[in-house]
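Just one protein chain is left out here, and the rest sit where they should.
Our next item is subunit A:
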């Protein structure tokens, strides 16, 4: 059952990603990207990361995708999205396939490396994923968390300064 769900989600993610990079209309690309994000959120649920799945839907599928759609519809660019020379098209695909095959060969022999922590399945079922996540985020990773908030503030001000009319 678990495996069936994984294969369905993986198939959806890969197919919608392929459609995303091959549609000439950027609006269609954005909508296929939405399906990819939802599939990846399902994968996160399978990996015992419910909070991550929730913010995947909220942040990626909600905020970032709407930003992309807004910009696409604001600019309304002409749809000659692909490069014209088939030679370079082929080179790009071949380079990617070679790197993916190299990665797959490396993955085939990989086992879980490194030292195992103490968040086992029994601990997760006892306390819940969100509680353990919050505890780790606000004790061990408090300083990076604050730095992330400053980064978001700077990005917001930068976006306002860049996009405003003179």
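Everything below uses one rule, namely that a contact is a pair of C-beta atoms (placed from the backbone, for glycine too) under 8 Å apart; a residue touches a chain by one contact, two chains touch by 3 or more; residues count from 1.
Following the convention adopted for this analysis, contacts and distances are computed from a predicted model.
Engineer: According to UniProt, what is the chain that's been left out of this complex called? Choose from "Arabinose transporter permease", "NADH-quinone oxidoreductase subunit K", "GDT1 family protein" or "Cell division protein FtsA".
Structural biologist: Options "Arabinose transporter permease", "NADH-quinone oxidoreductase subunit K", "GDT1 family protein" or "Cell division protein FtsA" considered; the missing chain's recorded name is "NADH-quinone oxidoreductase subunit K".
Engineer: If the missing chain were put back, which residues of subunit A would it touch?
Structural biologist: Touch set of subunit A with respect to the missing chain: 2-3, 6, 10, 13-14, 17-18, 20-21, 26, 29-30, 33, 36-37, 40, 43-44, 46-49, 51-52, 55-56, 59-60, 63-64, 67-68, 71-72, 74-75, 77, 80-83, 88-89, 91-93, 95-97, 99-100, 103-104, 107-108, 110-112, 114-120, 132-133, 136-137, 141, 144, 148, 151-152, 154-156, 158-160, 162-163.
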